[in-house]
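Below is one structure, written out as structure tokens; comments come after it.
As you look at this complex, bear in mind that one protein chain is not there, while each of the others sits in place.
Presenting subunit A:
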């Protein structure tokens, strides 16, 4: 390897191709990232470091290269969100209730990534059970964004959430790419906050097997990386039918990377008028307009569309997601895995209640209780069934829009990254962060965030592209067209 090359600055496609071309070994790459993980400890992005896993995969890749047996991700180390079960490595969902849990099996996604030659650098911090938009609900401390405002202050900023460890690690170049999960925006909003790309595929594309459940009708895994191409590369390995997931889609995985094209001629891109929300900062509005201009420059036709039920999406989400969470999280009972709190003289019911009181964080308890309430006798129809009906209307809005356009373009989030502590006292203010990402989650649509530029304080802003079911290619292509025109190359100044 040339001593001038900083391997941690390279994209996944560069690392893969450079490794294949013999410019450097997989071991050199793994060692460079392992070192970056250690020096990045002040960001608290990793809950567990697994340098040996990364090195073992690298040595295997080097041996495979020598014998001409290259795999799709040979030579690429990754960060894994700690919501994915990893055999032999602690998995906590950033919750005290999974204290001591070491899975005996791998999630389908990690198993596919490792089978494709990728190594694991470590397990990444997140909002507890993926419930949050700032990573502040983790039981293991906040993740710090590598970004800081250019006002000379040193306010610690949120890396977004729930995939905040993933976004911080990629933005700080501690990992070239990472897995994320997205229930209402948990891949896209952190990607936007940290100036990276991330895609949530169509619901059912990526197996949920071995991914710790939050809200099963919404949970989707996806990749986060520096570029659109890197997202396409990772998604090709992550996606695919899995008989172990009852909602897995039995669909072939297209060659997304090979088919990537920034040419949007013949594409109609819809601009939903309801996304011009009250109080949206002028900078977000301006970025959105830039995105529209870039899409037009790439050959797309711009059309205004209406998604009339948009404003009902957040309250719908905050009934459905807690309802599903209260059911999914019933499994944490102190009997089969994780924490057990058995007060002196306690019976079984006392043990359940003490274990859950002790093990769950405040936001998780709040959502379990909301979910329990909306599912309880007498309230089920008024809350839960009603929300499912409104969800149908939100999905119908999108179906009607697809009559007029092929893709939708919106901002990813209503603001740039906020400071840690700024919104954590007010759950509703925090929930509003997901205003642009939740509707497409409720409709199960593929959607991605790509960096569009910086705000006046020097912080990244993201643009979101939403596509028809299974049209990840269209989403990625539009993402690439914007990426090429935005020319976003700014990186966080290293202070850690």
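What we mean here is this: a contact is a pair of C-beta atoms (placed from the backbone, for glycine too) under 8 Å apart; a residue touches a chain by one contact, two chains touch by 3 or more; residues count from 1.
The rule we apply is simple: contacts and distances are computed from a predicted model.
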Under which of the names "ABC transporter substrate-binding protein", "Peptidase", "Aspartyl/glutamyl-tRNA(Asn/Gln) amidotransferase subunit C" or "NADH-quinone oxidoreductase subunit K" is the non-displayed chain listed in UniProt? "Aspartyl/glutamyl-tRNA(Asn/Gln) amidotransferase subunit C"
Which residue, A:319, A:409, A:447 or A:466, contacts the hidden chain when the whole complex is considered? A:319
Candidates A:18, A:444 or A:460 - the one touching the absent chain: A:444
Among A:39, A:150, A:246 or A:493, single out the residue that touches the unshown chain. A:246
So one chain is hidden, and I want to know which residue out of A:39, A:385 or A:493 touches that hidden chain in the complete assembly. A:385
For subunit A, residues touching the missing partner are 100-105, 202-204, 217-218, 243, 246-247, 249-250, 309, 312, 315-316, 318-319, 326, 330, 333-340, 342, 346-354, 356-357, 360, 365-366, 368-370, 372-374, 376, 379, 382-383, 385-393, 395, 427-428, 442-444, 469
